[in-house]
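Here the complex is missing a single protein chain, while all its other protein chains stay put.
Take a look at chain A:
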Amino acid sequence: MAYLPSFILSDESKERITKILNLSQTVAHYGWLPFVLYLGWAHTSNRPNLFSLLSPLPSV
């Protein structure tokens, strides 16, 4: 097994890699918007509250 080239993978490994890729895509898919919001919150000096950051409606 150790002499086999590295690109030959067993079925279990392929399955595991597919699972990991799917999971990472799901995390990126749902995590992207919170991540953009976090960047905006963390880099604003007065740290606005979450509601004013989330709301698309004009603040009073």
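Basically, a residue touches a chain if its C-beta (ideal position, glycine included) is under 8 Å from a C-beta of that chain, and two chains touch if they have at least 3 such contacts; residues count from 1.
Everything that follows uses one rule, which is that contacts and distances are computed from a predicted model.
J.: The chain dropped from view, which UniProt name applies: "Ribosomal protein S5 domain 2-type protein", "NADH dehydrogenase [ubiquinone] 1 alpha subcomplex subunit 12", "Mitochondrial distribution and morphology protein 10" or "Exosome complex component MTR3"?
T.: Answer from the UniProt record of the missing subunit chain: "Mitochondrial distribution and morphology protein 10".
J.: List the chain A residues touching the unshown chain?
T.: These residues of chain A touch the chain that is not shown: 25-26, 28-29, 32-33, 35-37, 39-40, 43-44, 48, 52-59.
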